[in-house]
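Of the protein chains in this complex, one is absent; all others appear in place.
By letter and in written order, the chains are A and B; residue numbering begins at 1 in each of them.
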Amino acid sequence: MNQLPTLFGVINYEFRMQFRRRALWITFLCIALLFLIRGGIHFFLVFALSQPLLPLVANWARSLNFLLPIVAGVLLADRLARDRKTRVDELFTSTPGALSVRLAGKYVGSTLATLLPIFLFYSIGVGSILYQTHNVMTIPYALAAFATISLPGILFVSAFSIACPFLLWVPLYQFLFVGYWFWGNILSPHNGIPTLSATILTPVGGYMASGFFGDNQQLIVNATVMQGVESLLLLLGISLLVMVVLWQLMKWEQARQ
Amino acid sequence: MNIEINDLSKVYRGGVQALNAIDMTIPGGMFGLLGPNGAGKTTLMRILASILRPTNGSIHIGEYDIDTERGRTSVKRMLGYLPQDLGMYPDLSAREFLDYVGILKGMDNRKARRQRVEELLETVSLTNVANRKLKTYSGGMKRRIGIAQALLNDPKLLIVDEPTAGLDPEERIRFRNLLSDLGGDRTVLLSTHIVEDIAQTCRNLAIMKSGKVVFQGTTAELVGETRGKVWIITTQGIKPEGNFTVVSTLNMGTTIQYRVVGELSPRAGAVPAEPSLEDSYVWLMREQRTSNISMIS
Partner (left out) sequence: MFLDRLRYELKLMGKRVILTPVLVMLGFALIAIFLHTRAEDPSRTLSASLEIILPLATGIVIATITSHDAAIELQLTMPKKYDRTVLRRLIIIFGWTVCITLLSSIIIYALKFWYIPLSSPSESVTLQFLTQVLTWIAPLLWLVGIGVCLALLLRSRSASGALIGGIWIFEIIFKDYIAATNWLHPVFLFPTTLLPMVGTIPQVYFNLWLTTRFELLGTALVFLLIGWLLLRNPEGLLKTSSEE
């Protein structure tokens, strides 16, 4: 059976269901408000006159990556549990659509929907940069920065957020995830506690920002392009691995029943 | 205990009118509430159970005015409520859940409360599995626990919404008999799609549609209005055509028997039949649709 239509169908509907969640938009709106309290986009663009365009755009993408993925991760944590709660998992298991396809569709669809408000917010900042600098190259740079700095981190976070609640109580995962985000991205390595901050495993995208775009206003400075590539591939690879492990776990659980 | 409902309306946020100027008197005993989905039955029951507040109108349950806080609390003390979508705490056992609900209902005497719990577990035949967690229960078992919790405080007012959903025929009959026994000196408001449940237990009923009451009276009165409008048509297999509604189809092997509801004799050979409550309901809904169409045109 050709599973491609099933895949696209699942992506379509998982996207719509996540997109229609009031909670998604209200949450990001509140986070946007927090940014405004902090001084808004202006605060981040105070460098506009002092930095070249490329690292400036990368800086904006990386700055958003400190806060917005945490919201995305928590909002995605209940997607799998929801299938069990609403009892559609039993119904879907009886359909010819393969589990791997449904899982892939859920991952891609719900992540894309969650990316939308993040991209919108990002675009507002990009618009502001464009307005300040009057440089049309802002747009292709911004798209490249989003694709290489923001996207891998979000995909990484999404994979864990969809997979881990299969084994953990959702609120417990949310708490551990928020704690991990602080430990793995914000906690300085000079604090005495071992941390993933400033390593190639950090999903904030520091290595890509420094290696590809020359953004050195951060913990990671003067990274090479190769390090950026390593970090990007590692994040994407781990995301894929997590989804494959989830798929196998779900298959094993189904076989047990 | 009578329930007097006067000019009751309920409009939800967003402008959805669930109830539209309802006047109703619910006498003591068994009272059936019928109607299609979206008729407003659940909204009415929730208002009577003091979960929702009406937008307009008044309700007196016995001596209590549920427009006052005191009235609502007094009603809740004598209320047994079984909602259509009964939520339970999955990690409690049946015994624990009933005991907990008993505490919430104000049954403070532990010994009396636990005794009552045991009695009801016996009544709904769940004593043997009472220590199992509710998450392991089947749908029918959960329904029976729902019935048991509604009866905990020996309520004077019992509101049950689709109580026999998920029960097998024997359980349904047992529950009907239980309700009928209870109906004597208290008010039992039974909302269901299973017309037979009302036919077997209720003398009085109301039928709702689109937030209004389209019939209130006795089951005998409703059935009486349908006399002469129910027919049996037997064909070789072709579905009969005409101005009527097919209520049931029975395959007899070489022929097919259609039970239809319509104003006039649909054709030669149609045999008049004694109407049931289900026929009467179908007839009433048909009449409602016809009068709506003529109003629009």
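Keep in mind that, in the parts below, contacts are C-beta pairs under 8 Å (C-beta built on N, C-alpha and C of every residue); 3 or more make two chains touch, one makes a residue touch a chain.
Because the structure is predicted, anything quoted here is derived from the model rather than measured.
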{"item": "Options B:64, B:81 or B:175, residue touching the unrepresented chain", "value": "B:81"}
{"item": "Option from A:8, A:66 or A:166 whose C-beta touches the chain left out", "value": "A:66"}
{"item": "From B:73, B:131, B:218 or B:291, residue that would touch the chain that is not displayed", "value": "B:73"}
{"item": "Touching the absent chain when the full complex is considered, from B:5, B:49 or B:160", "value": "B:49"}
{"item": "Residues of chain A (touch criterion as defined above) contacting the omitted chain", "value": "20-24, 26-27, 30-31, 34, 37-39, 66-67, 70-71, 74-75, 77-78, 82, 169-172, 174-175, 177-179, 181-182, 186, 192-193"}
{"item": "Absent-chain interface as seen on chain B, which is shown", "value": "12-13, 46, 49-53, 73, 76-77, 79, 81, 83, 85-92, 96, 99-101, 103-106, 108, 110, 149"}
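Note that only the chains that are shown with their structure count from here on.
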{"item": "Chain A and chain B: spacing of chain centres that average the CA atoms, whole Å", "value": "49"}
